[in-house]
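A short write-up of the structure that comes next.
The full complex has more chains than appear here; those shown keep their coordinates.
As written, the chains take the letters A and B, and residue 1 is the first residue of each chain.
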Amino acid sequence: MGEISNLVMFVLEWLSQFSAETLTISATIIGAGFAMIAGIGPGVGQGFAAGKGAEAVGKNTDNSQSVTLVMLLGAAVAETSGIFSLVVALILLYSNPLIGLQGAGFVLAASALGAGLAMMAGIGPGIGQGYAAGKGAERVGNRPEYQGLIVRVMLLGQAVGQTTGIYALVVALILLFANPFLA
Amino acid sequence: MNGDALIQAASAIGAGLAMIAGIGAGIGQGFAAGKGAEAVGKQPEAQGVIVRTMLLGAAVAETTGIYGLVIALILLFANPFV
């Protein structure tokens, strides 16, 4: 290793020994790992819903069916960002359009990595929507006669909470399928 | 390796990092959704004002997620360095 000027240059040159395809594949794999981290969100949120659901069925055993229904409905919404991330990870692993493209290996590789990083935004909607699921289940247990209204407000709020996860998905898909740096 | 490639590579990673800001709005607005659902269950007659307040507050909470999106789009489509 020569002058230290070159700790950065050394790393870049060391990486340059690999083909663009090898660099892209390696970054794709790490990107897929990052994307899965979004799964923290649904895990926290749905677990909250599970706890509130368990509490609610204990208090209102007669309404346990509607409580369970609302808990599961809300938890299904909270799964969305986990599914988005899984899909992006599977795209990365099995049909990444960047692999094999001609071009600067660093750009292809970083785009795959960036797509994975963006998906981590899904942590937020997962937690938030799961919280809403839990509160919805709780209220339906107490006031089953308002189930329709409660569920509508829960779903409306969950939809609002999904947007930043969608933004991230869009940015990830742009990086993979409409990358402006590869034009 | 040319310099443009390095900048574009870093911009792709920067765009991905910027989107992480969206975690916040997702958690916060989901909390609002839950409190909103709880509140309309308790006071159905106040449904209008509850939902309007929830949505107003959620719109405010969206902004920093939008900022992250804007920076990501600038990095990708209006990159001052490329």
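Criterion: a contact is a pair of C-beta atoms (placed from the backbone, for glycine too) under 8 Å apart; a residue touches a chain by one contact, two chains touch by 3 or more.
Because the structure is a prediction, the values reported are computed rather than measured.
**Q** Given that a single representative per chain kind is drawn, write out the copy numbers for the whole assembly using the chain labels.
**A** Every kind of chain, counted over the complete complex, yields A x1, B x9.
Everything that follows uses one rule, which is that only the chains that are shown with their structure count from here on.
**Q** Could you put a whole-Å number on the gap between the CA centroids of chain A and chain B?
**A** Whole-Å distance between the two chain centres: 14.
**Q** Touching chain B in the complex: which residues of chain A?
**A** Answer in residue numbers: 12, 16, 41, 45, 81, 104, 106-107, 109-111, 113-118, 120-136, 138-140, 142-143, 146, 149-151, 153-154, 156-158, 160-165, 167-168, 171-172, 174-175, 179-181.
**Q** Flag every residue of chain B that touches chain A in the complex, lowest number first.
**A** Answer in residue numbers: 1-2, 5-6, 8-17, 19-38, 40-42, 44, 47, 50-51, 54-55, 58, 62, 65-66, 68-69, 72-73, 76-77, 82.
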